[in-house]
Each structure stands twice: as C-alpha cells, then as structure tokens.
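Excluded from the complex is one protein chain; the other protein chains are retained at their positions.
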C-alpha cells in the first residue's frame, strides 16, 4: 500500500445513494462530487436532511443497513475505490482507511463513546491495536493526546467514564481518539451542535489549532455558515442530497453567492454587524426524502425558479474552474431579459 | 463502591424479613395440625399434645413467631420429622448440590445463549437466526420435565453419553451426572436469554459508539467483545438475575426427574411426607437464596456498568 502524500487526500465523484424506507427506495444523495487538497478545510453545508452526514458515512463505509450506494467513486491518497461495491475485499480496504487515513468526529459525544469503558482506553484502543503498543506506551500516548486537545488535568481524567465528563470534555476525548491514528483527513459531523455556545467556541479554536499542528485536511459538516467562515478554506453547499454550489475559494462564495439557495443561506446566518436586522428565513421547509422531484430540488422554494428549473438535471453553469453552480438563473446574472427575481415560484 | 453496597444490603433487610415472616405464617396459618399430621390419625391425643408442646405450637402466635426468629438467628431451622434429623445439617448436605446445579445451569445458559444471540444479531436472516426462533418457539412451550425426559432418552439411553439419573459418590461422576440436569434447566432459560441478549446486541450494533469505534479503525472482533458484548452483557446479567427464580424452580422439578439429592428433592420429600418443618425450611432457604442472588446481581451490575454505581 503506497501512500501518495502529494495527491489529494480525498476525491469524491458522482456519489449517489438510496435509502430503503419501508420498502420504498428514496434517493438521498444524487451525484455529489467534491475534493480536498492537502491541508485544506472544506465546509459541507446544508440544512438537516440534506445528506451531509450520509456523505461522511458513505466515505467511511459506515452507512446504516438500509442505505445503498448506487453510483460513485472516491480516491483517498492515491487509492481508488468503487463505492458501489459491497464485497468483502472492498469492505476490508475501506476499513483499513479508518483511523489511519480518515477519522471522523461524531455529532453527539454523549452517545458516541462506549459508556462502560474509561475514556483513556477509548482514545487509544484502535491505535494501540494497530501499532502493537504496550499498555504503558498506550497510556502515555493517551495522556499526550488528551493534553493536545486541551484537557488540562489529563492524568485525572484518563480513567474517567464518559458519563463523568461534561459534553465539551467528551467532545475533546472524541477528537483525541480521532487524531490518535494521525489521519490525513478528519471528517467532522457537526461536532459542536450538541454543545453549549461557549464550549462551541473553544472546540472551534481547537480545530484551528489542530489543523496547524497536524497538517490534516478537514471535511467539516455543518448547517452554520459562520462556522465555515471561521474554519474553512472552501465550501460545498448541499440541498436535498444534491450539490447546489461549490467553491475552492470560500471568499468567492461569501462575497458573491451565485446559487439562490446559497444566497438564502447567507441571508439567514446571524451576523454580528447586522444585529438589528431581522433574520431572513427561507420560505417553505426543507424538502423531505419523499418529496424529491425532477429538476432543481430547491425550485419549489426558490424565488428565481422558472419552468425550466423543474425538468431534467441542472448542469454546472459557473464556467470557472474550482467552482460549481448548479443553477439556470444565477443570482445577479440577468438572463433572457427577464428581471432577476421577477417571476415568483 | 463499598458504601454503595452497604446501602444495597440495608435495603435487602426488609425483603429478608418479609421472606422469613411469610414462611412462618404460611405454615402457622395453614389449615390442619402439623403435629397430628406428623403422628398420623391413629396417634393418641396425649402424644399429639406432647408433640405440640415440644414444637411450641401450644404457645401464642406472637410468642411462636419470636421463638422462630430466635431459632433462625442461631441457625436452627427446626427438626425434620421424616428424617429424624436437624434440618440445618440436612441443608448442609443438600444445599450445595442445588447451588452447584443452579450455577452450572446459569453457566450453560450463558454458554449457549451468547453465541446464538451473537450470531442471530449479526446475521438476522441467517440459518442460525431462523433455527434460534424455531427452537425458542418450541422450547418455551415445553415443560421442563419433558425436556429432561427427552434429554435422558437421547443422551442418556439411546446414545448413552451421560448417566440417565442418580448422583454417584465420586466427584467426577457427580460432575458428569449434573451435566444433563443443568442442561435441561438451562434450556428453559435460553429462549428468554437469547431474546434479551439479541435485542441488546442489535441495539448496540446500531449505536453511535460502535460506529465511532469503527471509524477509529477498531476491527470487528474487539468491537464485538469490548463494545457490543460488554454492553449487552449488562442486560444479560440482569436477565440472569431475574431468571434465577426460574432456575431454582427448574432445579426443584429436575432433581425429581434425574433423582438428584438436592434441596428440591428434599422439599418434595417433605411435601409427600407432610413434614411441615422441612417444607417451611426449604421454602425459606430458597427465598433467601434468591435474595442473595439479587444482591449478587446488583454487585455484578455495578461492576459491569459504572453508571449504576451513581444512584
């Protein structure tokens, strides 16, 4: 197994996924593609139900039993994977990535740690097994990692059980366990959502710190664009299991969102500078799995939508490398003489 | 931990008191006269009265109760009319046999249930899972003694691997003789245990902590043992704790079927010979045994689940 350190730590191409719900196949992800450069932090943004978490779990082969990948390939450090395969050999190859190449931090530290095993052991159990560490060395390493993630009295906490720690500490433990195998890529599944606001800030700055320290890439799933602005270099916006807009340069999106959905998301993000403004809220509610339609998924809620948005698949219209905009009537682009926002969906 | 257990012990005291009291009143409020029954219809009134006096049955109920408690504190369970011996010394011979039988059947229950539950949890549509369901459906309806009779027929008579009954004098022979009875008792509990364990394991396999363990790159084997079984084992232990009453009940019947000289067969002897003191003592000891096992379950539970030590 050769590790190509110069190659992209992760490329995902054309990932589509169906969920079996009560015997009905529903498309949860459709043609999702993105990639990460070494050391890059990409935000994967969307409302709940947009398929962000499923995307992460698909990468690690940790999908629930009712999920089936219908198309898609990925490249991790030079190794290629056909994600539709389910055979033993493929599962082994994916399993070998876990922890060593790609690690994941879960949303709820309260339920993602084994309740009956001390946290110190959970931080290093996988690594110790992989690298054949002695008990003593493993413990030392656990202490080191706990300090790395900012647990100050690590020696006092190493034998604690998860239920004895606060949410923030548990999340730090999980981060320590994730970085234990020195992965090149860390998938973060809304790691601060379940935490108090003050703790969220600390964890976010821990991520910034860890990125510099470990030179790892981050794929950061969140519904909060403010977090993306603080932490990420690039962004991919998902809606109803499809990529709406994507950019290798975060500023390009924040300064000039081209997809109406991204624009709406930006408007609905609280901004300290505009505190007295009322927050914008997107009309309607996020499409549920069974509502998936032909054409643009966002069309039913889009101010700019026209008839052509409701048929076929929407191509990338950005025209710029490193940028994807799946929209026929981009924000700020006058098309066919129809005034922007002129026709209401 | 010590304080926690001390509190548990304190809480068990009213239950122990209740068990003692019920065993007392059960026998003393019962219709009929134990002394008359013991001596038979033909005995003279004078000899019955003498026996009543000897047993203290001519005293007032509260006084009898106090005497009963006093005797118990001194480890005196009374005298068996049938065996003409102090019950405490009879217990000393019989109780270990039953305890070994129950412990053995508990071990067998786990040895059978864990692999079955584990297999049917990971392969819910596999052959093992279907076999387990069919087995459960049939076994849970069959009376224990029938299962025992079938095991004797097939493993004791047709393919004579195990003795068909009895309890030889040598240790090795005894151990061998207890296998089939223990297996019979275990089979009665296995369906309940498999169902409970399987549900707990399926829940555990679907949990976030298992997903996270996998994401760390922990292989399936340590996940199965250190995560899934470790967590499901907690409910396994409590199911076993609750089932100990059923195991003891099973022992009572199965000791009859296999002619094992334990507590159960002593209780039956007492019943068939209308030996009140013996029946009372056996009932009491069985009750106390279960209370002790419940305490043991609490202890095991606390060892397995750190969260339990909090409350």
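Read from first to last, the chains carry the letters A and B; within each, the first residue is number 1.
Everything below uses one rule, namely that a contact is a pair of C-beta atoms (placed from the backbone, for glycine too) under 8 Å apart; a residue touches a chain by one contact, two chains touch by 3 or more.
Everything below uses one rule, namely that contacts and distances are computed from a predicted model.
Student: What is the missing chain called in its UniProt entry, if the choices are "Phosphonate C-P lyase system protein PhnK", "Cytochrome c oxidase subunit 1", "Succinate dehydrogenase subunit C" or "Nickel ABC transporter permease"?
Tutor: "Nickel ABC transporter permease"
Student: What shown chains does the left-out chain touch?
Tutor: Missing chain, whole complex, touching shown chains: B.
Student: For a quick check of understanding: of B:66, B:111 or B:134, which residue touches the chain that isn't displayed?
Tutor: Touches the omitted chain: B:134.
Student: For review purposes, identify every residue of chain B that touches the missing chain, sorted by number.
Tutor: Residues of chain B in touch with the missing chain: 8, 11-15, 18-19, 22, 26-27, 30-32, 130, 133-134, 136-138, 140-146, 149, 152-153, 157, 164, 195-196, 199, 235, 237-239, 241-242, 244-246, 248-249, 252-253, 256-257, 267-268, 271-272, 279, 282-283, 286-287, 290-291, 294-295, 297-298, 300-302, 308, 311.
Methods note: only the chains that are shown with their structure count from here on.
Student: State the interface residues of chain B toward chain A in the complex, per the touch definition above.
Tutor: Counting only chain B, the residues touching chain A are 206-209, 211-219, 222, 226-227, 230-231, 234, 304-307, 310.
Student: Which of the residues in chain A end up touching chain B in this complex?
Tutor: Checking each residue of chain A against chain B gives 57, 60, 62, 64, 95-100, 103-104, 106, 108, 111-117, 122, 125-127, 129-130, 161, 163-164, 174, 177-178, 180-181.
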